[in-house]
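Note sheet for the following structure.
Excluded from the complex is one protein chain; the other protein chains are retained at their positions.
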Amino acid sequence: MENILELKDVSYVYGSGTPFEMVALKNVSVGFEKGKITGVIGHTGSGKSTLVQLLNGLLRPQTGSILLNGEDIWQKPKEIQKIRYRVGLVMQYPEYQLFDETVRADIGYAPRNMGLSPEEVEARVKEAAAFVRLDESLLAQSPFALSGGQKRRAAIAGIIAMRPEVLVLDEPAAGLDPLGRSEILGGLREYQRTCGATVILVSHSMEDMAQYCDRIVALNHAEVFLNGTVDEVFSRSRELAEVGLDIPRIARIAIALQKRGVPLDGNLYTVPGVAKAYLRAWQEKQRRSTAAQAGEGDHA
Amino acid sequence: MSEFVKTEHLSFSYEDEGDRQNPALEDVSIAVQDGEYVAILGHNGSGKSTFAKLLNMILSPDSGKICIAGREVTAPDFTEDDMFDVRREVGMVFQNPDNQLVATIVEEDVAFGPENLGLPRKELRERVDRALSMVGMIEYAQHAPHRLSGGQKQRIAIAGIIAMMPKCIIFDEATAMLDPLGRREVMSTMDMLNRDHHIAILNITHYMDEAAHADRIIVVNDGRVYMDGTPGEVFSRIDELHAIGLEAPQTTELFDFLRREGCPLPAGYTEDEACIDALVRLYEEA
Partner (left out) sequence: MLKDITLGQYFPGNSVIHKMDPRAKLIVAILYIVAIFCAQNVVCFAALLLSAFLLILLSRISVITILRGLKPIMFVLLFTAIINVFLTGDTTEPPLWQAEIPIFSLVWRPTIYRAGVIRAIFTSIRVMVLIMVTSIFLTYTTSPITLTDAIEELLAPLKLLHIPVHDFAMMMTIALLFIPTLIEETDKIMNAQKARGADFANGSLVKRAKALVPVLIPLFVSAFKRAEDLAVAMECRCYRGGKGRTKLHKLQYHARDIVAFLLMCAFLAGIFVVNYYNPLEISL
């Protein structure tokens, strides 16, 4: 598969040469597949936040390069703003960025900065609001009058309105309840499918990762630790646990069942996946024992 | 057993710009016993944060009664001094760890509450040291809180409350801004306080896995008490939980899925080990 965004040998160190020196990323090379949702996991301080800020040019790598469609994003440093429109970044707790008088004006801030016509801005605002499932009646309200979950969605819409080729989100569902989480993450999947966009999702929730991502990149101590499909990564639960990373609770249960002799296969990191696998195993065992009983009956 | 926190027919509504009343809580009656561990569960906007604000007396109810530590805090003759007395018995831990620390050194922050109580210095010292050891942060006594992790900051906030020796601690979404490690730290602190020190815990949250730690779960929806029971009882009503936008723990969801497919499994399991045992047994008996 083709990589839309690629890090080549990227390092980033904060406070280099001071007593507070901290290596955030060390010789990281990783590619993000076009049109896929890639999850980035790693515990606090593993370099995730630095990574997302490097992807859209808020930070400049100290060594190595970042390629967007094969071209170095820092080729022309003066035009880095154009890269930021193509790689949209939603920061953690993005509701803090809301400032304009109405939700409509706030979502339209980035499109206006891009120099689009008022009609085009309006079209983009409506489109973006629809993707995050924000009701059109809310567009005329003050962003400060919205509920917590609505604010979060309005802020995400403010980035989607740029129609970025790559959408990077740092913990977009943090602190929300299950309904709020599924509204946001579901909206993102819809955006990815309809627009063919690439989504990069940073999250601590392994359950969400298992449900929404195609691929996973795990970071540990400033380095890429695992990189593969969701299956590949979550099947290496022991290694993940060793570096202090979680796996979905249901995956832990599936592994325990396998250890105790229940043969499970297939998707073993979501509830329906494990349930189906267990059902298959259970029904197979029932069939065999009935067959065995029938067989014993024949002998008698 | 005595009731430590009790509300009777509590109602509260916010007024919007058009002077319309938006009911946030309607007819809420609950009781938390001395030393009990209760979770209040509800999605964002269910009225649970309004409930917390009523309990710590930031808001006062439109109608109904709140009694804390045997005093009626909604009574007309309830004075500032009474409020002071109630607050030393019921502590609160809030969501954002950065917005509840008041000093630049850990032990001074923990001392803030007891200092307000006017305790002599010797007792301040003892209480601060005891509180910090209880949450496992004694070796950080001289550190600056803003350099610590979210979970550690929250444990310091908890120590600041414990040092006032309350009989009940209310956690208002205290883990919502933490990473998984921080959440585990805070949850095990909560469990420890209840188990080893008989402090009543009221955990207001929307995380199912956290609610499962409690002895009793009160589910709030649309400003009303929707369910009230043990975790087993509440989680066995999985369809009703889904109907109000909540999820049951993954183990409960798994059992529910399998039961619908005809597996003879009981409802309401939440513990991983029990769940695994039941599934292995069922498989072996097939």
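Note that the chains are named A and B in the order they appear, and that numbering of residues resets to 1 at the start of each chain.
Operating definition for what follows: a residue touches a chain if its C-beta (ideal position, glycine included) is under 8 Å from a C-beta of that chain, and two chains touch if they have at least 3 such contacts.
Just so we're clear, the structure is a prediction, and the values are computed from it rather than from any experiment.
Here the missing chain is touched by one residue of B:113, B:223 or B:245, and it is B:113. Among B:103, B:267 or B:282, the one in contact with the hidden chain is B:103.
Of the listed residues B:58, B:75 or B:243, the one in contact with the hidden chain in the full complex is B:58. Check A:31, A:47, A:94 or A:248 against the missing chain and you find that the one touching it is A:94.
Chain A meets the missing chain through residues 53, 56, 58, 81, 84-85, 88-91, 94, 96-100, 109-110, 113-114, 144, 158-159, 162.
Counting the whole complex, the residues of chain B in touch with the unshown chain are 56, 58, 80, 84, 87-88, 91-92, 94, 96, 98-105, 107-108, 111-121, 124-125, 128, 146, 160-161, 164.
To be clear about the criterion, only the chains that are shown with their structure count from here on.
Separating the centre of chain A from that of chain B, both taken as means of CA atoms, is a distance of 30 Å. Remark: chain B residues 43-45, 149-150, 173, 176-177, 179-182, 206, 208-209, 245-247, 249-251, 253-254, 257-258, 261, 263, 272, 275-276, 279-280, 282-284, 286 touch chain A in the complex.
The touching residues of chain A, when paired with chain B in their complex, are 43-44, 147-149, 174-180, 204, 207, 244, 246, 248-250, 252-253, 256-257, 260-262, 271-272, 274-275, 278-279, 281-282, 285-286, 289.
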